[in-house]
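Note that one protein chain of the assembly has been removed; the remaining protein chains are unaltered in position.
Let's turn to chain A:
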């Protein structure tokens, strides 16, 4: 296990809401529950042809954390993202996401796990062209089992949350890059996932838009969201409370930074 600077008392089990996608009170500091959202133990991933992308990775992410997984291209960070996001399975080692052991789950159950517990934000947004921002966000709730009306309502709320309340009916081509990424973030958080995975979220954006997207991620984290940002950008990594450096399939450092400019709000 990675050494953790913060004391992690045994987590009291938080009450499981009956509706997996129901909004719950996120404005709770992580230290109180310190429930592990991601637990990787000795995870290796070997691709056909003998390429070892991950060589024994141990990583724990607690509820409410905001961390960067940082490394140069080819370091295995994308593979790590796929495994943490349950899009891929490890060759060896144990992966538990939101308390579910991934190895024990069928493909169907993994899909359900993703729909309830994991939200993705991609570098290239992956918005559906030709439909409105609200419809794009609602599409993210489709596999949650919510009614159509409820999906529309939550999509509107999520867009308000990311500051796009006045862009609901805009189509992706009518939005700027930063706005598109905000729509994608709204889609990822609309289902209130336990973990938000952002893969180079600022990679396709100019500096100003990138900064505002990072600002939004900070705000969401302040509201209680657990966010992992995958990036090769050292500057971004340094701006987050925790950064996990990965190189050649191994974690080479796991640091906590002081956040002078961003004191954590008291609940």
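Keep in mind that, in the parts below, contacts are C-beta pairs under 8 Å (C-beta built on N, C-alpha and C of every residue); 3 or more make two chains touch, one makes a residue touch a chain; residues count from 1.
The working rule: contacts and distances are computed from a predicted model.
Visitor: Between "Oligopeptide transport ATP-binding protein OppF", "histidine kinase", "Sarcosine oxidase subunit delta" or "ABC transporter permease", choose the name on the UniProt record of the chain that's been left out.
Guide: "ABC transporter permease"
Visitor: Which residue, A:124, A:176, A:234 or A:253, contacts the hidden chain when the whole complex is considered?
Guide: A:124
Visitor: If the missing chain were put back, which residues of chain A would it touch?
Guide: Touching the missing chain: residues 16, 20, 78, 81-82, 85, 87-88, 96, 98-101, 105, 107-116, 118, 120, 122-124, 126, 128-131, 139-140, 142-145, 148, 187, 199-200, 203.
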